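For this depiction, one protein chain was excluded, whereas all remaining protein chains were kept in their positions.
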Amino acid sequence: MNTNAKKREKAGAFLRQSSVPIMFVIICAVCIPISGLSPSYLINEIVTRMGRNVFLILSLLIPIMAGMGLNFGMTLGAMAGEIALILVSDWQIVGIPGMVLAMIFSVPFSILLGWFCGKILNMARGREMITSYIISYFINGVYQLVVLYLMGSVIPIRHGSIKLPRGYGIRNTVSLLNMRQKLDNLIPLTIAGVKIPVMTFIVIGVLCLVIIWFRRTKLGQDMRAVGQDMQVARDAGINVERTRIISIIISTVLAGIGMVIYLQNMGNIATYSSHSQIGMFCIAALLVGGASVDKASIGNVFLGVILFHTMFIVAPKAGAAITGDSMIGEYFRVFVSYAVITVALVMYETQKRKRKSLEGQKLAQAQKGEQNKGQKEENEA
Amino acid sequence: MNTNEKSGFAKFIDSFGLPRLIITAFLLLLLVACPFVGADLPTQISNIISRFSWNGVLVLAMVPMVHSGCGLNFGLPLGIISGLLGATLSIEFGFTGPISFVMAILISTPFALVLGSGYGWLLNRIKGGEMMIATYVGFSSVSLMCMMWLVLPYKSPNMVWGLAGKGLRTTISLEGYYNQVLAKFLAIKIGNFTFPTGTILFFAALALAMWAFLHTKTGTAMTAVGSNPVFARAAGINVNRIRLLSVIMSTWLAAIGILVYQQGFGFVQLYMAPFYMALPAVSAILIGGASVNKATITNVIIGTILFQGIVTMTPTVMNNMIHMDMSEVIRIIVSNGMILYALTRKTEAAT
Amino acid sequence: MKKKRSFIFRLIALALIAALAAWMFLIGRGHTVYFDNKSLTAPDGTAYEPWYQIEILKDGQRVARLKAEDRGMVEVMGQKLTVEVKLAKSKDGKMQGGTIGLELPYNKDGVIYNLPAMLAGAQEEVYMSEFIPTPVEEETEEVVVTDEFVLPSEE
Partner (left out) sequence: MNEEKTPLLKMQGIKKDFFGNQVLTDINLTLHEGEVIGLVGENGAGKSTLMRILFGANMIRETGGYEGEIMINGEKVQFHSPFDAIAAGIGMVHQEFSLIPGFTTTENILLNREPTRKSLVSDIFSERLNTLNRKEMEDRAAAAIELMGVNLDQKMLISDMPVGHKQFTEIARELSKKHLKILILDEPTAVLTEKEADALLSAIRGMAQRGIAVIFITHRLHEILSVCDRVCVMRDGKLVTDVAAKDTDVPQITKWMVGREVSENSKPQAGGEERHASAKTILSVSHLWVDMPGETVRDVTLEVKEGEILGIGGLAGQGKLGIPNGIMGLYQAGGKVMFKGEEIPLNAPRKCLDASFAFVSEDRRGVGLLLDESLEWNIAFPAMQIQNKFLKSYLGGLVKWRDEAAIKEITQKYIDELAIKCTDSRQKARELSGGNQQKVCLAKAFALNPSLLFVSEPTRGIDVVAKVLVLDALKKFNRENHVTIVMVSSELEELRQTCDRIAIVSGGRITGIFSASESAETFGALMLSNVI
């Protein structure tokens, strides 16, 4: 009986944890037929988007492991990646070498920004998420200052195709035509009409292995410890602050590299908006994959990308098919992204509180049991 | 050990806050520079005043939730949506002129109450994580309403897309409705200087009401809840009810706030417009000297003037001075920097 | 001891990365190469006449077919370009063919090669010139949208 109850409890917990993915499976299942999109188109799109987004989403895993929640500050890495790409494309370094160079150049920016972000987050303990969220806005201001005013005036930018006609500042879009999908197509492979970005997947695979390896290092172990109980970790001699900063730096660096991969697939940089929504979409995708604020795995990333982007592709079409207005679907998917994050945050906070109130119930039950026993004894006497 | 005897100046900086000091100095510098770069000072000042009058109520909406310890109301868009519903319905029902403003307030009130209660109920379940969740509640509701604006059966030709005949436009002109309805009331005009008496009076009335509320028994309880919820509970206060009340008040004020903003601005902005309305209001009250759990009416007034002052002055002065319009960037850095500063201040951990 | 060791390792790693970056700079430099089939008069007065048609093949794929007074364009990565050219003097003239190996100057984004002059064996400074993009017309100032009120979308 006991084992049965336990099983039921486990099943319940599983259902609760996977409620978001299940909801998305349902949304997708309903929307796909309505949208009228052909399966081959859909699969092609999903595969492309996986190659584009997975690396970025993977960058979120390490701060979650270190107990710092969803790193809304990954936008910082995205900005570092964009700055590196703008510079590289002004230097006219193209193709794969251009990408590699952009990745290398994004790293120092990412480290600097990540360090800043980590420092601030250490000062705002207990409200990391809202702080990292505001940091992303703040740094966005700095980014605009650099890109809109300093580039071309202080930082040399030669090409008129990148620079605004007024002589400084970067245009709204910077073309990456000579880098476009160079990584994806490095090893061309098409299976049943589906184009597979083999090399991108290989890079993603390597990152997954690195993350798995990282979890088994001393630093990874320390991060898990810090994530679960900072005080205990500190008493054990772990440098908590440093560990937290490192986790944010790693995340930012990965996000910077991920952004380069993302943009090579897109083929152009929307200078002032590419990064601004990227954090939100990545976090939403991760949560859709069944992750929570304090727990996320590589599996969540892949499941999340597939489900979230399926919804993303079919929603506008399905919305148009139902209401005759394509904007409805556009708004719907934005709404869903935000709603998913909201729901995940609410669930996380309520569960945190529920855990606290469990103790009292246990005590009441214990006493009831004791009293019952006492009464029985009395009765027997 | 630190010596307790700090110099008078250091003490002043401590109490005033360095960022606030820098911002004030910056604004003063802009004002001083104004005549030298060929901008007209009276016009500038009346600009600041009128922008203050548009935004004052939105900033005031921050006060109740800060007092009850719910933190900064990043969920302001929820209240704004109530206001938008009031505005659009008032026009839809065919009210015009000043009456449309009154009706907009009346119609938005029940929405604010209902949405505010739901929002407050949610915030009571997630104590400690209010600010992040408030942000996303705001975002979700705005994007939900984006769909609603398209779908809801509005008919008024002044509001819907001309071609399709349905779905609200992104901006709706208030000409003939309540455009400038408060601002023109008893407005004083001296040369280039205009004083929107009506709007200022309206704001003053609400601010006074808020001040008075904080002096009543319930208002006192609200402050105590924010100051130390455990103390309040031990003193028999129903903490959740007070918090709920504060959230409803904040939501309602946000609804009124957006209507006041619209009457000054002259347009109703729908769809994604309410999205980032919370951040300027949040940073304004922080610039005014509030912290995550303390705020006064004075903070609201000073903060709004400083924030709007910088927002209005930088474009003109900067443009005239170095021919670079960096105002947008400065606004982003200043406002978000201020929020960051407030978030990283050590406050008594309230659980 | 340990510190020194790790310092050396770090230095090596940094050097490796710097070397990688430098290498990328070298091999990744992109150029746009323009091939002209145009008449050209050299400074010394020699005149070169265009061919009837020139076909240019890169890696076995045709990238341009130039009639007289045409210009073709190839995107190149790195400083070496080898193209195959097929030439015809007249409409039904015999096709001649050959391979040209070019060394592109690193510091030039765009390079123009005048094929008639080159094939006639003129000096490099005669047949090669830098491509300088001319502003098509007075560009209208682009409005930078840093506005936050944009609908987030992925495309």
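We just call them A, B and C in the order they show up, numbering each chain from 1.
The rule is short, and it goes like this: a residue touches a chain if its C-beta (ideal position, glycine included) is under 8 Å from a C-beta of that chain, and two chains touch if they have at least 3 such contacts.
Everything numeric here is computed off the predicted structure, so don't read it as measured data.
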Listed by label, the shown chains touching the absent chain are A, B, C
The one residue from B:A224, B:L244 or B:I333 touching the chain left out of view is B:A224
Sole touch to the unshown chain from A:S153, A:T217 or A:Q351: residue A:T217
Interface residues of chain B toward the undisplayed chain are 212, 215-218, 220-221, 223-224, 227-228, 230-231, 233-238, 294, 348
Where chain A meets the chain that is not shown, the residues are 213, 216-219, 221-222, 224-225, 228-229, 231-233, 235-238, 357, 359-360, 363-364, 366-367, 370-371
Contact residues on chain C toward the hidden chain run 5-6, 9-10, 13
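Just so we're on the same page, only the chains that are shown with their structure count from here on.
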Computed over C-alpha atoms, the centroid farthest from that of chain A is that of chain C
Averaging each chain's Cα atoms, the one nearest the global Cα mean turns out to be A
Chain A and chain B have mean C-alpha positions lying a whole-number Å distance apart equal to 31
When centres are defined as mean Cα positions, the distance from chain B to chain C in whole Å is 56
Expected list for chain A, residues touching two or more other chains, is 144, 148, 331, 334
Listed in rising order, chain C residues that touch 2 or more other chains are 146, 148, 150-151
Listed in rising order, the residues of chain C that touch chain A in the complex are 17, 20-21, 23-25, 27-31, 75, 77, 109, 133, 135, 139-142, 144-146, 148, 150-154
As the complex stands, chain A meets chain B at residues 120, 123-124, 126-127, 129-131, 133-135, 137-138, 140-142, 144-145, 148-149, 323, 325, 327-328, 331-332, 334-335, 338-339, 341-342, 345-346, 348-350, 352-353
Chain A residues touching chain C in their complex are 91-98, 100-101, 104-105, 144, 148, 159-160, 164-166, 169, 171-172, 178, 272-273, 276-277, 280-281, 312, 330-331, 334
